[in-house]
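For this depiction, one protein chain was excluded, whereas all remaining protein chains were kept in their positions.
Entry: chain A
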């Protein structure tokens, strides 16, 4: 029916229609171009380490030693990979339960207080620049850990704690949205069968929203994985695999930010940093892919 109406009507808004269409098309084109050039640039730079400079890929991924200025230069990125993964996953382990509990509290227990006060506070937390987090981590968490645990206080533990605070808003917000969008009928159905509030939360609310909660965690990990500055300030930045959580180590991002000013474009040292960037980008793609999969599952 819509088609026949469209045919009969003259089109008085033809110009507007076209202006809008061309404009959106140009925007999309620009966006696609930017994304494509980014990926292409990072990939070509990152791959030239292996293609032009003939660094061994397996050695790059599994090598334990990163010393670009030694003779011959060594490019083992495993310490960075381990540093990145352990800090972000540990951060998620700390932040996820806190975020869930906050979300449950804000939606199920005190919805009014949650929406009016807690939500803005948490959004505020998301807006604080990462340098501030790093600074606080360096002045509070590192000394604290130094006093309590053996070592200098810097390391994976400090990094993970700082990151966990940074990703808390992501996890909490996504969990809150998921819990709030749960159909009211489900909870009522559970209460009507004589379930208590906690029984309803454990048996209905959490299982139903689980894919969304996991999405929040993965996005949190992705954010933690890509965060450079705050981590760099508290992790110590020595390119070794640490033997404890309180020993100086490094991550992919902090390795890049620390060394990028000291290398010459086109040199093997510079290309090796691009390879780290490529690794980061690939990991981000993996995270996005996981989120997509979870979202598809949550629709069933």
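Operating definition for what follows: a contact is a pair of C-beta atoms (placed from the backbone, for glycine too) under 8 Å apart; a residue touches a chain by one contact, two chains touch by 3 or more; residues count from 1.
Here is the rule we use: contacts and distances are computed from a predicted model.
Protein name for the hidden chain, per its UniProt entry and selected from "Acyl-CoA dehydrogenase C-terminal domain-containing protein", "Phosphate ABC transporter ATP-binding protein", "1,2-phenylacetyl-CoA epoxidase subunit B" or "Tryptophan synthase alpha chain": "Phosphate ABC transporter ATP-binding protein". Residue A:190 is the one among A:88, A:164 or A:190 that touches the chain missing from this view. Set against the missing chain, the residues A:53, A:208 or A:284 yield one that touches it, A:208. Mapped onto chain A, the footprint of the missing chain covers residues 112, 183, 185-186, 188-196, 199, 203-204, 207-208, 300.
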